[in-house]
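Some chains omitted; the rest stay in position.
Chain lettering (A and B) follows the sequence in which the chains are written, and residue indices restart at 1 in each chain.
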Amino acid sequence: MSNNTNHKVETSIRTLGTAKIDTCIPMCKAVDDSKPMAVTLTADDIENITEDHLTIRLQAAGPRSKLYFDPSKTKCAIVTCGGLCPGINDVIRAIVMEAYHNYNVASVVGIQFGLRGLIPTYQHDFLELTPERVSDIHQFGGTILGSSRGLQPADEIVDALERSNINVLFMIGGDGTMKAAETIVQEIDRRGQKISVIGIPKTIDNDINYVTKSFGFDSAVEKATEAIQCAHVEAVGMQNGIGLVKLMGREAGFIAAQSTLALKEVNFVLIPESRFYLHGEGGFLPSLEKRLRSRGHAVIVCAEGAGQELCPDYGQPDESGNPVLGDICAVLKREIKEYFTGIGMEYGMKYIDPSYIIRSVPANANDRIYCGFLGQNAVHAAMAGKTGMVVSMLQNRMIHLPLELVIERRKKLNTNSAYWRSVLESTGQEDFCKMDPGCE
Amino acid sequence: MSNNTNHKVETSIRTLGTAKIDTCIPMCKAVDDSKPMAVTLTADDIENITEDHLTIRLQAAGPRSKLYFDPSKTKCAIVTCGGLCPGINDVIRAIVMEAYHNYNVASVVGIQFGLRGLIPTYQHDFLELTPERVSDIHQFGGTILGSSRGLQPADEIVDALERSNINVLFMIGGDGTMKAAETIVQEIDRRGQKISVIGIPKTIDNDINYVTKSFGFDSAVEKATEAIQCAHVEAVGMQNGIGLVKLMGREAGFIAAQSTLALKEVNFVLIPESRFYLHGEGGFLPSLEKRLRSRGHAVIVCAEGAGQELCPDYGQPDESGNPVLGDICAVLKREIKEYFTGIGMEYGMKYIDPSYIIRSVPANANDRIYCGFLGQNAVHAAMAGKTGMVVSMLQNRMIHLPLELVIERRKKLNTNSAYWRSVLESTGQEDFCKMDPGCE
């Protein structure tokens, strides 16, 4: 069980200094940092793996017997950045509850509308987050703190943290936010400050490197299946009915693939990681025709980032630096119309884009549990003086990951995995993906 | 309690002939046709009423002691037309169950894909609908029979009914279908045939004349509130966040208004019946600005048929003869952008169009009950030899309405009613609707 040379992973976690204060929390057993946890990964977990499996050693999450911060003097801050995702409020709640009930910290404040809330020109006050204030927020989608996209200068952020005597900053956000976290950690370090920065990765696309499932993913899939079920109902209600559902997934097709597995009515799933052709043998359009001729209806699930090479308008970056995606569903609608008009075959199509309805729902039970773990362990890590890291779950283990590892690259769906094989078994779409070089 | 002269309503129901066969169904008490039911209507029920209330007398629905058709020789057919609506399968199920279990009719068949299913060129077979076949269909949205839009020639339809020995045709559909039903009844009558045609009005817009609530309306509203809740969550998650939700309602704003009452987060509701202006005092855009300045977010619900005079592209009829609507939400999005850019005010907007997700869900408990009543009573009416009528609920009473009355005009929301007053109280949008001449 040797380490794969492609994956010489650096997993050590930075600290602010030696933790010397006895912990105040009642507990069965503290985590021992000298005993890292072994986690075995396969092609189902990471895309770029060449061996059958790879075992890495990671720091386990959980309470430590010694604290770096004195709880009675510790002021924590929480910020939420980027788009909505089910479970943000659960994470906020868990941080506040853990900080107050188990550590008795002095204060937890909420920064409003993302990192802007730290920049004076925006004039957003902090929200004082008490257990009473947050006790019911997990019943609601979204974030009680508000959010925004876009970056703010690291030095202004650290100025604000210093000015406000904040000891711990919990950053809930996506890829861009984790990159911002790293620059903030470096600025704090440059100034010799003792401020802990703990990331809680949020992405509805589930494309965080080394994270099995990001929080909110399950809830999003649950909700996405409702939209697919509607598309199915619409499709069977017409002669040659086509239900086309666009799902999130800019560079990774996890929501599309998982929803397909959850609702077995999907006949075609199109994801960024698996190239497809429209015309010719094994092409999407002839496959769709074949399906309609044999069954009279079809359901297509398309990740927003699929088939970009087919879109004329792919290109320039948006406010947060993400490339603007080409509108693949518009392309599909147009091409389907041309194709079936061309062969004189009547059909009906209903197009559903449920994105905002998916991402703004409250978390389901599974995600609530996960978000609870994230919040609890984020506080444990911070109080022990750790910094520049994220709390996450990998293969059912709550672990610490260094920020560098997380922002190194985005996770993609490995089309050479047992998981993707199951997706293809479920849709039966072998015809046109056969050409995919990822599929041997 | 005199009849309003504006509403000299003709409520007599046509029959195929004298019902002479003793009923076979066990029951407490048969309905007596000689005793019509008094129903009192107000501005909340009908738009064009000038007096405080109006009492009309209608034939009550329910089993009769004498049947016109001999159940053992009766063949029924069901057809579903137009767009989807929650509860269609419930109505189909109720008809089949009632016909089999309580009347022991010889056969019930389902016509596939709307009236096309009766036209030989489309080559759709009938489905044999037995209690076993339909026992679970109420758990699913849509229609197991499939549907289509557009009309078919009445004489070809009656040819098909004769050819297939169908005695009763149950037509589930909207305004256009009810008009088609009337021409079919006239064609049957012209030929001297004894075929009963019973309509069950279906419209998710709830715009059937003299029908308090059409089936599926409650379920649609329940689902629409979920989308509005998501819009609210998105809106509060941004600085000056605007959530814009488009709901069904081509000529009547019932779903928009009812959803607004159900989820008190709506700040502006725009419906076809209430004219509004974009600019100037009491205009929509200044009102929206005011709302954002005071509360930081806003939720707008817009019926698809609202503000048509503001749309450049309003115009030509579609396949079913309905005028194609202008895209009011596109207009709003553009105008909002221009307005706020013009005054240099940053805002965020999320637009949700949940139509297909709303109309394809299964019915909720309330609609299931209603659909059960519709199906049961449609069979009662048909077996008693009635024809050219619809079964419906008016003011909590299951009643018979002549087709002529139903297709006379579409129902609209009376903006001069207590109902609309409650909607305005709920949104607080008095500013810009003040100009509405309907509002004194």
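Heads up, the rule we're going with is that a contact is a pair of C-beta atoms (placed from the backbone, for glycine too) under 8 Å apart; a residue touches a chain by one contact, two chains touch by 3 or more.
What you see is a predicted model; the values in this text were computed from it and never measured.
Asks: Copy number of the whole complex, given 2 identical chains are placed, is what?
Replies: 4
By our rule, only the chains that are shown with their structure count from here on.
Asks: Just how much do you need to spin chain A so its Cα atoms sit on those of chain B, in degrees to the nearest 5?
Replies: 180
Asks: With chain centres taken as the means of their Cα atoms, state the distance from chain A to chain B in Å.
Replies: That gives a centre separation of 41 Å.
Asks: Residue numbers of chain A touching chain B in their complex, please.
Replies: Interface residues on the chain A side: 84, 113, 116, 140-143, 146-148, 226-227, 229-231, 233-234, 236-239, 350-354, 356-357, 360-361.
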